[in-house]
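Excluded from the complex is one protein chain; the other protein chains are retained at their positions.
By letter and in written order, the chains are A, B and C; residue numbering begins at 1 in each of them.
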Amino acid sequence: MIELALISVLVMIGAALAVVFVRGLMAAVAAAAVVSLALSVLFAVLRAPDVALAEAAVGAGLSGVLLALTLRRVGLWPGSPSGDGDRE
Amino acid sequence: MTDAMLLAEALGDVLYTGAIGLILLGLYAMVVPRHLVRIVLGLLLVQSGVNLFLVAVGYRPEAAAPILLGGQAIGPVVDPLPQALVLTAIVIGVGVLALALALVVRVKDVHGTLDSREVAERMAAETGDSRLMPETAPGRGAAVPAREMLEDRS
Amino acid sequence: MIGTAHQIVLPVVLPLLAAFLLPLVGRLHVWPARLLGQIVGVLHLAVVAYLWTLVGGGETIVSALGGFAPPLGIVLYADRLSVLFLLVLSVGILLFWPRREHGGTRADTLTLLLLGGGSGLVLSGDLFNIFVFYEIVAVASYGLAASGGNAAGFGAALRYLLLSALGSALALLGIALVYGAAGTLNLADLSVLAPERLSGPMGLAAFLLLVLGFGVKAELFPVNTWVPEVYTAAPTRVTAILAGVVSKLSMVVILRLLVLIFADPGAQTLLLVLGLAGVIAGELAAFRAPDLNRTFAFSSIAQLGLVAVAFSIPDDLGIAAGIAVAVHHAVVKPGLFVIAGHWTGPIERLGGAARVSRPAAIAFVLLSLSIIGIPPFPGFWVKLLLLGEAFAAVDPVYALAGAVILAATVVEAAYLFRAAALMWEPPEGDNRPPAAFPLARLAPTLVLTLLILLAMGAVSPLGEALEAMAAEVGDAAIYVGNVLPGRI
Partner (left out) sequence: MKGYGRAVAATIFLIGLGTLLAALFAALPFGQAPMQVGQATAVVALPETGATNIVSAILLAYRGLDTLGEVTILFVAATAAGMVLSGAGRGEAQGAPAGFILRVASGLLFPFLLALGAFIVVHGHLTPGGGFQGGAILAAAFFIPLLANPASPLNHTVAMVIEGVSGAAFIAIGAAALFGGEAFLTPLFGTGTPGELFSAGSLPLLYLAVGLKVGSELAGLMARVAGEGGRA
């Protein structure tokens, strides 16, 4: 159990570093979803299944979708018509 | 100290470190980068770190999840209260996130940039020294004559 | 039919219920929705007035929601302080109901939600529940700040949201520390347990985090950077509500936390320092501000700094002074913001304003005199009470605070007199005088000015009521005894 927690925390911190420092915003949003997934594993480890479910559905799922939709709409999503890519 | 206690302590260290790491990285992302989407992501990290800490506070070693299958308590359970609080906090967080993103979309619309410092400068120019920068409202677009600038916004 | 004690939930749920249904009504037509919103506002005021008849004599109402005894369930707690600020909230929102052209039915909905959330904020007796209502108020105010539809409004609302949401996350961390250390969230329960479990650095850290979170709306230093931006970019009426009412509600929460849970010198000193920093920074920035809107935004920061200083004095009269400053500011400042919202643009161009609209200029002068604290205006008695308390306090640091407040008053007088004098001068050079003030637009200011003039005649009964209220609020044992009988 502690091994699972340790791995999840490592993944989570690694993904959080990516959220802050990776150059593309699309990659940062993807990394934020990974943070949420790792977090939801940690919640499960902490015997909080309700919270784990919510974090996976809301944190990783809905928030990720909202962020992606926003990037698409402001033209930071690669491939959007007038987009200038996802560089800041 | 028993092995179980040592193990619990190690688990606590790992989780607290993770929570502090998320909070600090989130704060960094809110302070140093200037892109508004990055700042919003930083906010998410801070919230996640706080949520993790709150759930960790309610943990009790060798206790079951607070769901009484079969309809009765089998033994000690971890503290359900922080879990309820975090559940609430997660949902509040997604609401705030959605509004923040709606504003991001609109700011990009009207200011043409998502650099927080440029947005601040343009706002100061719009509201501050109205002699130099006539107010342009979205939709209306055109510069308004100076006479109208003294009209109210009430 | 409804049990007496349990009615105190009505100021919270009535506006929420109406807000949920308002979009449906608005679907039919715009004006019934608008009418419904304001009717519920009046109803809210009626309920609050009724609650005052119940608690006005010093009684309290406690309702354990869901029938679950505290500390397991959430309690709502109404004493004179809560109902007084419910009244401020209700009247403030009715006077400054958003105008039709800003945001339509959605703005009406947000205003109702602000009304319900704000009511919950002052009534709730549970730390996390306070956080939830604070978030309702916060999110509604982001929306209202952007309701003008102008470019600056969106930018200001977003930057306000980001700062405020960060503050909320910190407040939640503070709540986590409190729960981790004390194992409860009920304010009364915490009050009993705090000396044992929340003393020392842990308590101070939790208080700092909570103040940084709730202080965003209360315009406390250093989390007040949003104030000048939002107050200039938002519609005038929204500015009046945010500066006049919402900031005071957060201050009430901070007062409750300070009295009930963090009643130790460390926390008091912390609040004193933050308050003084707000007074100094606010008045200096107001002096240099280019237009009336920013002047009043910064002056608002300074006034709330005064409230924080007063609350930090460990004495019932300090609390009385703080409540007095808060209520006085809630009456005066919205009226001034209405004037600032009409006469925008650089202060130097105010020349000739008095000729264009004499009532507005006179109201400006009267309200300014009261803010500065010139006798016989109520503001004088308010400041006298505060300074008397500061100089009488045992700790010499409060004498220093008093001196700072006196100096700040001089600065305040300087910039307000300057603006007032300009209004009576002819326009400078070939500038045209400011726009004429339609009386309908000025009406809320005139109502508030009249209130100030009436209060002049009732200073001593008001003062006595205030002292009784402060004595009740300042005694944690009363609160605990009411919520958890048998614990003391």
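Rule of thumb we're sticking to: contacts are C-beta pairs under 8 Å (C-beta built on N, C-alpha and C of every residue); 3 or more make two chains touch, one makes a residue touch a chain.
All values derive from a computational prediction rather than experimental measurement.
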{"item": "Contact set of the excluded chain (shown chains only)", "value": "A, B, C"}
{"item": "Listed residues C:Ala49, C:Leu72 or C:Ala477, member touching the removed chain", "value": "C:Leu72"}
{"item": "Where the unshown chain meets chain C, residue by residue", "value": "1-3, 5-7, 9, 12-13, 16-17, 19-21, 23-24, 27, 63-68, 71-74, 103-104, 106-107, 109-110, 113, 116-117, 120, 124, 126, 128-129, 132-133, 135-136, 139-140, 142-143, 146-147, 149, 154, 157, 177, 179-186, 189, 197, 201-202, 205"}
{"item": "Missing-partner contacts on chain A, residue numbers", "value": "48-54, 57-58, 61-62, 65-66, 69-70, 72-75, 77, 79-83"}
{"item": "Touch list for chain B against the chain that is not drawn", "value": "8-9, 11-13, 15-17, 19-20, 23-24, 27-28, 31-32, 53, 56-61, 65-73, 77, 79-85, 87-88, 90-92, 94-96, 98-99, 101-103, 105-106, 109, 138-139"}
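One rule holds for everything that comes next: only the chains that are shown with their structure count from here on.
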{"item": "Touch-network distance, chain A to chain C, counted in steps", "value": "2"}
{"item": "Intercentroid distance (Cα basis), chain C paired with chain A, Å", "value": "38"}
{"item": "Chain B and chain C, separation of their C-alpha mean positions in angstrom", "value": "24"}
{"item": "Sites on chain A at which at least two other chains make contact", "value": "none"}
{"item": "Where chain B touches two or more other chains, by residue", "value": "40, 104"}
{"item": "Parts of chain B lying in touch with chain C, wherever the complex brings them together", "value": "23, 27, 30, 36, 39-40, 43, 46-47, 50, 53-54, 57, 81-82, 85, 88-89, 92, 95-96, 99-100, 103-104, 106-107, 109-111, 116, 119-120, 122-123, 126-131, 135-139, 147, 149-154"}
{"item": "Interfacial residue positions of chain B with respect to chain A in the complex", "value": "7, 10-11, 14-15, 17-18, 21-22, 25-26, 28-29, 33, 35, 37-38, 40-42, 44-45, 48, 51-52, 55-56, 58-59, 63-67, 77-78, 83, 86-87, 90-91, 93-94, 97-98, 101, 104-105, 108, 114"}
{"item": "Contact set on chain A toward chain B in their complex", "value": "1-2, 5-6, 8-9, 12-13, 16-17, 19-20, 25, 28-29, 32, 35-36, 39, 42-43, 46-51, 54-55, 58-59, 62-63, 66-67, 69-71, 73-76, 88"}
